[in-house]
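The other protein chains are all here in position, but one chain of the complex has been omitted.
Up next, chain A:
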Amino acid sequence: MSATSPAVAPILDVADPAFSITAPEVHAARERSWYATTPYGIAVLRYDEMSRLIKHPKLRQGSVAWPAHNGVTEGPFARWWASWILNKEGAEHHRLRRLMNPAFSPKLIGGLVPRFQALASELIDGFSAPDQCEFVSEFAEPYAARVIAIMLGIPEEEWPIIARESVTIGLAMGVTLREDLPQIEDALARLYAYCDALIADRRKNPGDDFVTALVNASREEDGRLSDTELRDAMVLLIFGGFDTTRNQLGLAMQTFSRHLDQWALLAERPELGRAAVEEVMRVNPTVRWVTREVLEDFEFEGLELTAGTTVHLYSESAGTDPRVFTGGFDITAERKPHFGFGGGAHHCLGHFVARSDMSEALPLLARRMPDIRILAGDSWLPDSGNTGPVRLPIGFTPAS
């Protein structure tokens, strides 16, 4: 037993929906030990250990078994889940990643920046009251869904389809997956049909856009994406891009409402938008944990990790680890990288898009919504897994 592993590790009851992964209890546990035990396996609490384990070759991405853990082993949903690039490893994963990467190139995304700005301004202009808004329905949700519409090259007014079907598919992340399965599979079927039509259209009318880049992706040793791979990937990208962006924008407002000096600074200096996104994702990431599974037994920092163990890497706990980060929330500080986009082979495929659209939105929001405060009536997803606000009424001083 090494000095960094206490004889008895802290225990965290994260399976309780009322448990908060950002509670003082978790931070206190981090000061006692680099890990805690949980009903799922272990939780990694410190930056250095998370940094090493997130790309450790003896761990694999850990969510592949989720449907089976909930008794769902066949049917369209189980098949779709198994198709996720996130749930593949090795050569199969690398082939998909190589074929999908070019569509997410920062070069392709740069050209969309003016559209992101126009969209953010339009939504703020449309707030129903001059001094308050319900941030999720009036900004985060339409913004996240319309960014995806822009990426896919579909009419932006079709954004409610993206939002509605993604929310239904999101039920699959919850513990009631089995009960919700019929409606999840209906939503999946509708998104498949939608994506099939889009793929067929771009085959006929190729453009200079994201879907065409995916449809035409090819490499000598990798071939091309099949029609099934294309529709599976596109449904994943719609779902993955919508939910996370919506949630992360809401969390950004929560953080800035507690640091109004930083909010005012961002309004004054919009070039800090990029740094603001990084700083928010360090202290308040929507992806509260990154899941890994131990592939083969090995020892790490005095702890025996056995094959099959689930390892949850706690991104907020690592991102606020006082061994690495000091000085509180500061969008002008030079920081080590956070883990809000995961890491290693499974590092978020869409991070250039997310970084770009959020770094345009936040300074505009800061300029147009001074002195934000969260009003009564807010409600939140459980503070674990993927989190964010369900409803977020925000008051502000109308900008002059």
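The rule we apply is simple: a residue touches a chain if its C-beta (ideal position, glycine included) is under 8 Å from a C-beta of that chain, and two chains touch if they have at least 3 such contacts; residues count from 1.
The definition used in the following text is that contacts and distances are computed from a predicted model.
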Should one name the undisplayed chain from "Ferredoxin", "Xylose ABC transporter ATP-binding protein", "MaoC/PaaZ C-terminal domain-containing protein" or "Flagellin biosynthesis protein FlgD" using UniProt, the answer is "Ferredoxin"
The one residue from A:270, A:344, A:382 or A:395 touching the chain left out of view is A:344
Touch assignment to the omitted chain, from A:76, A:102 or A:153, lands on A:102
Note that chain A touches the chain not displayed via residues 51-52, 55-57, 94, 97-98, 101-102, 104-107, 337, 341, 343-345, 347, 351
